[in-house]
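The complex appears here minus one protein chain, its other protein chains still in place.
Presenting subunit A:
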Amino acid sequence: MSSKKKTLLKVIILGDSGVGKTSLMQQFVNGKFSNQYKATIGADFLTKELTIDDKSVTMQLWDTAGQERFQSLGVAFYRGADCCVLVYDVTNQKSFENISLWKDEFLIQANVKNPENFPFVIIGNKVDVDENKKVINNKKAQQFANNLGNLPLFQTSAKEAVNIDQAFDVIARNALQQEENDEFNDEFNDAINIQLDGENNNCAC
C-alpha cells in the first residue's frame, strides 16, 4: 500500500518566536528572503521535491507559531513527523536555552515510537549579524548539541543563504532514514502479525 505513494518526509520546525523559522523555510524552498514575513499564527506547511541518492522524495516542512500559548496545537501537526528542526537565534540567549524545552515538548506531543533515536537537527540562525551582537558562540552551541545526544548542528543565515542547503540536506537524509526505519518496522510488524495468524491456523488444525 505505502509503496504506491511517493515518499513523503514530514519535517517540523520549532523554536522561539522571531528566530527565523519562516525565513529558513522560505530560503530553502523558494530561495528568497524578505523582511516582510508576518508572524506565523497556528501552523502551515510548504513542500519541496528533492532527490537524495537517486531517490526522489517530497519534503513537507511544517512552520509553527513560536509563542508558547500555541504549543498545545502541536498535537494535531507533529504526528507522523520524520525529523524535527530546533531553531534558535544566535543573538538571543533565551531562544538557545529553550531548545531543550522545545525538544521535550515535541517528544511529548508527537508521540514518537523511539524517542531516543528520533532525529533532531539544531540550527543557530542569523549568523550574518555583527559579531558583537552574537551571544551564543560556536563552541558553546557545539557542546550543547553534543550533550543533547550528538545532534547535528548548523550555523545559518536565512537572510544571506548561508549553510541552508547543507542543513536541509542533513535534515532530509535523517528524515529519510527515519521514514525507512518506520516503514521497515511497520512491515516487520505486519510480517509478525501474518505469522501469528498462520500459527493460529496451525493450532486450529
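Just so we're on the same page, a residue touches a chain if its C-beta (ideal position, glycine included) is under 8 Å from a C-beta of that chain, and two chains touch if they have at least 3 such contacts; residues count from 1.
Here is the rule we go by: contacts and distances are computed from a predicted model.
A.B. asks: Considering only the chain that is not displayed, what protein name does its UniProt record carry among "TBC1 domain protein", "DNA-directed RNA polymerase III subunit RPC3", "Exosome complex exonuclease RRP44" or "Gem-associated protein 6"?
C.D. replies: The record names the chain that does not appear here as "TBC1 domain protein".
A.B. asks: Touching the absent chain in the whole complex: find that residue among A:L50, A:A65 or A:A110.
C.D. replies: Of the candidates A:L50, A:A65 or A:A110, A:A65 is in touch with the missing chain.
A.B. asks: Which subunit A residues would touch the chain omitted from the figure, given the whole complex?
C.D. replies: Interface residues of subunit A facing the absent chain: 4-6, 8, 17-18, 36-45, 47, 58, 60, 65-67, 69-70, 72-73, 76-77, 80.
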